[in-house]
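Moving on to chain A:
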Amino acid sequence: MNRKLLNRFYDRGFLFVGIFATSISLIFLLALLLDVIADGMGRLGWQFFANYPSRKPEEAGILSAWVGTVWVMVLTGCIAFPLGISSAIYLEEYSSKNWLTDIIEINIANLAGVPSIIYGLLGLGLFVRFLNMERSVIAGAMTLAILVLPIVILSTREAIKSIPPSIREASYALGASKWQTIRNQVLPSAMPGIMTGVILAMSRAAGETAPLITMGALTYVAFLPASPISSEFPYISIQGLFDAFTVLPIQIFNWVSRPQKGFAIDAAAGIIVLLIITFVMNAFAIYLRQKYQRKIRW
Partner candidate 1 sequence: MTREAYHKALKELENELLTMGEMVAKAMKDSIEALKTRDMEMSKKIIKDDIIINKKRFEIEERCLQMIATQQPMAVDLRTIAAILSIIADMERMGDHAEGNAKINLLIGSEPLVKPLIDVPRMSEKGLSMLDRVLKAFINRDAKTARAICDEDDEVDALYEQIYRELLFLMIENPKKIEGATYLIWLAHNLERIADRVTNIAERVVFMVTGKMEEVNVSKY
Partner candidate 2 sequence: MNNAFNIEKLNVFYGDKPALDDVNMEISQKAVTAVIGPSGCGKSTFIRCLNRMNDLIPVFRLEGSIKFNGTDIYSKDIDVIDIRRRVGMVFQKPNPFPKSIYENTAYGLRIQGIKNKSRLDGIVEASLKKAAIWDEVKDRLHQSALSLSGGQQQRLCIARAIAVEPEIILFDEPCSALDPIATAKIEDLITKLKDDYTVVIVTHNMQQAARVSDYTGFFMMGKLHEFDITKKIFTAPSNKMTEDYITGRFG
């Protein structure tokens, strides 16, 4: 066989192997999705969202779980976003290059790869026990915030790095100070990238179970944390922060471990909701990135 034909044979061969490998993962994902949808679709409905968990599978709902998830997510965001962005700005713009910052940088990169259960242990030791926060929404949110912080920092740094130096130079050349340049040029231009990173980090946090279980979030919660808006002065209540809570993944985990067939269906329905939440968040992140990539041409 001459070389030309042989080359073409290898070309075709690799194409085939590649398609095969890709389809395997796709098929598994599809099978998983179809299985879950077939099991849980029928369970989805108003009642499912409005009911607290119950001993009877057909009456059980995810009210406390999704409200808890929203609570925890919002708080996590509120903690991780400013902390992460500030650290990223410091590391990227202000810190001088020396061995200390090198160590910090390497450690942040390493932290992003630490198993999430370790963060759970940290949350348990630091927030729940040492700071005496009990197994509250705030303790859970702080644990998750620390979990996603490295991701937020890394993606923010990437976003800041991607701002062309010419933009900074233009700002400095007009007599802008460092802070004015960061505030008026770097941050607005980097914001889409930062937001994408933050949302992806949050969608990861939304699906985390291990750290919350480790720090002792409840698995059976038949009440909601206190509402942040109260009818009495000062109309804002922080009581909710210190209430116990549960989140979707824990609720699902709880249902899956029950023997009754009905709870398996509840679990499948919960998985659908959780998947939809993550998909929507990821889709929003992709949308943001696409939109601003088109808008900003360098």
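Keep in mind how these were chosen: all candidates are chains of the complex that A comes from, given by their letters.
Here is the rule we use: contacts are C-beta pairs under 8 Å (C-beta built on N, C-alpha and C of every residue); 3 or more make two chains touch, one makes a residue touch a chain; residues count from 1.
Only a predicted model underlies this, so the values are computations on that prediction, with no experimental measurement involved.
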{"item": "From 1 or 2, the one in contact with chain A within this complex", "value": "2"}
{"item": "Sites on chain A touched by candidate 2 in the complex", "value": "96-97, 164, 166-177, 180, 184-185, 188-189, 295-297"}
